[in-house]
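Written below as structure tokens is the structure these notes are about.
Of the protein chains in this complex, one is absent; all others appear in place.
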Amino acid sequence: MSTDRRAFFKNIAAAAATLTVLPTAALAREKKTAPPDAVGLLYDTTKCIGCKACVVACKDANRMPADTDGYGHGLYDSPDSLNQYTKNIIQLYKDGNEQSFVKKQCMHCVDPACVGACMLGALKKGKFGVVSYDVSKCVGCRYCETVCPFNVPKFEWAKAAPKIVKCELCKERLAEGKEPACTEVCPRKAVIFGKYTDLLDEAHLRLKNNPGKYINKVYGERELGGTQVLYLSHVDFEKIGFRFQQDESVPHLQQTVSHGIYKGFVGPVALYGLLGAVMFRNRGKSEKES
Amino acid sequence: MQTHAQPIGGPLFTRSYFVLLSIAAIGMALILWRFAVGLGVATGLSDGYPLGIWIALDVVTGTALACGGYAVALVVYIFNKGNYHPLIRPAILTSALGYTIAGASVAVDLGRPWNMWKIPTYVWNWNLNSSLLEVALCIMAYVFVLWIELSPAFMEKFSVDGPPLLQRWSKRLLPILNKSLIWIIALGMLLPTMHQSSLGSLMMLAGPKLHPLWLTGWLPLLFLMSCLAMGYAIVVFESVFSSRAFGRNPEIPMLINLQKIAAWGGLVFVAVRVADLAYSGNLHYAMTLDLYGTMFWIETVLWLLPLVMMLASPRPNLGSLFRGAMVVALAGALYRFDTYLVAFQPGPGWHYFPSVPEMFITIGLVALELAIYVAVVKRFPIIAGAARPPALVAQGSANSGATAFHIASSQERRQ
Partner (left out) sequence: MTSNLTIAERLRRSGVSRRHFLTFCGKLMVVAPAGLALTSYITPQAVAATIGRARRPSVIWLHMQDCTGCTETLLRTSEPDLATLLFDVISLDYHETVMAASGTDAEAALKDAMSQNDGKYVLVVEGSIPTKDNGAYLKIAGRNGIDMLKEVASHSAAVISMGSCSSWGGVPSSNINPTGATGVDSIIKDKPVVNIPGCPPNPYVLLATVLEYATAGKLPALDSLGRPKFAYDRVIHDHCPRRAHFDAGRFAAQFGDSGHLSGWCLYKLGCKGPVTHAPCSTRHFNEVVDCWPIGIGAPCVGCTEKDVAFTVPIFTTADIKRPVPPDFYPAVNPEHKPISATATGVAGLIGGALLGAGFLASRKMNDGATKDEPKE
């Protein structure tokens, strides 16, 4: 084998060794849990009457403009889903005789994809486990929107200085000791606010005391790593728009792989050293050849 | 036959050049309009598809096409094929321009581009888990490195022909650059390895919104491979382009060797992908011929086709090499494009197709890139092996400016 070919294979082997860290390597990333002061919401579809008082209250509390572009006649605040003007919405699932209202807003995940995505931490899991947004660190890249499994963060497409819009669980009201606007106005207490652990207990209590009334699952207890907004429903969760049922959180795979590759920045530094060393060695060789 | 890099010379403002400039001008005007009316009006983007062709095409595919410099650098400096050296400068120029234009596309796509300066400076706010941060920082650094790698070409010209201040500085900086080039070039190979693989892990975070035929922990490796493949294809295109336009020798034997790597590499790519799908139990998705299954098969066929083409034609010529490179580029581009746009499933009710202005901004930026490329190769010593005798570069400075790896007339010997 010529020196050239030997060197070639040596180099390939070295590069491969440096680059290839198996993604299925030992799990470097622990499963995240809700913080001790975590608060949340519990929404019960069997209690919701679709009055939309929560939608109006959210608009007022957050000083959002009405969305008259929606499916209404330009007379109403009628968004058809969460959008740049709407942080909270009531939608209706109806199929023949089966029907359910569903309230949609940020799920305040325990291990949020959006927080994992955001370059400068504009989206951050802060006090009470609320996923909050700081526009001063936002470049408007919309990566958070891309990765959220619930399609929650929305972008101000119509503005010249657009920002991301999403429910922040009325964090200013929380700081004053009040509850979020939506839970305060709900006439049937279909959505309630409280400590995350209390709400989880309440949800399980309802499941236990009302066999057959609900689908036997508290959505958000385990799904996608757990969410601080919990749902009880009398129809399948997929039908009311919850597409994913897996336990693994969204950032888990990517962060396991990335941590594996970049842990301690050892990989890149080693590769750089290797590249430099190979070039240095080759330099002498090529000069000899000429 | 001249093997030193020379400016091609000749008139710059030809008729076809004006066409190119007009297209670029339209693109620039549309960019101004986009900032005036906002992204909602200017593009086909929506909350369901927040990333569109400016990311999937301009950045993800565009930077892969701009990996010619990366690919050639690996071949020349790591695998020590010194006779490919004449390809370095044009490849680095393409890379520098390609990455700069990709950066411009990002600036046009961002909603709050005035905050971009915070990305490299707000160190205490860095979210080290974010693949996008890695991509952004790495690309910013890489653009910087590329222009430094290219600067000897400019300085060679300025040290003989330019305003006196520039002449003095060029003469002073050139030897310093040449000494430290090895570490800059090493950086120029490290950085693309990092961010091209990060472009893969970027879409890994889409998680369940990414179709199982594309979602895998091997995304970084697959993206790295696709970028190298497309880099190879660019090398072929460049070779052909400069031979047709500037009468340069296209080095067919070199290209044939590179073709072998690309062709067999395609097989490795498909093998890795299929093995991973089988292992994770997702291979059955390929059996349904819905949009996803169909795209998977088109990608797979495109990846395997160069190998088939190569084995089928024992005596490749320039045309067949070009067609093979086209297929490789398409395979890589389609795979990356699919990962970002086609395999991305935001849920029912959402649709995306770029608006006409959105497309023309992309086209305008590409035209701008081509226009600058043509201008630079005509006025600066980038292309080697021109049939014409040297016009603007004096013999002596060409020798002193060349790097330590320069090998003279080696291709004549090897042929």
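Going in written order, the chains are labelled A and B, and every chain counts its residues from 1.
Methods note: a residue touches a chain if its C-beta (ideal position, glycine included) is under 8 Å from a C-beta of that chain, and two chains touch if they have at least 3 such contacts.
What you are looking at is a predicted structure, and each value in this text was computed from that prediction instead of being measured.
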item: Given A:Cys106, A:Leu200, A:Leu224 or A:Ile240, the one touching the chain that is not displayed; value: A:Ile240
item: Full-complex contact with the absent chain, from B:Gly27, B:Gly44 or B:Pro86; value: B:Gly44
item: Contact set of subunit A toward the excluded chain (per top definition); value: 50, 52, 55-56, 66, 68, 70-73, 75-81, 89-94, 101-102, 239-241
item: Residues belonging to subunit B that touch the chain removed from view; value: 8, 10-11, 14, 44, 46-48, 240, 243-247, 249-250, 252, 317-320, 322-323, 326, 347-356, 359, 363, 386-388
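Convention: only the chains that are shown with their structure count from here on.
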item: Centroid spacing, where centroids are CA-atom means, of subunit A and subunit B in whole angstrom; value: 32
item: Touching residues on subunit A, where the partner in the complex is subunit B; value: 4, 7-8, 11, 15, 19-20, 23-24, 81-83, 113, 115-121, 135-143, 145-147, 149, 151, 154-163, 224, 241, 243-244, 246, 250-251, 253-258, 261-262, 268, 271-272, 275-276, 278-280, 282-283, 285-287, 289-290
item: Subunit B residues touching subunit A - in the complex, by the definition given at the top; value: 35, 38-41, 45-48, 50-51, 77-80, 82, 109-113, 115-116, 118-119, 122, 125-127, 129-134, 136, 182-183, 185-187, 189-190, 193-194, 197-198, 201-202, 204-209, 215-221, 224, 344, 346-347, 404-408, 410
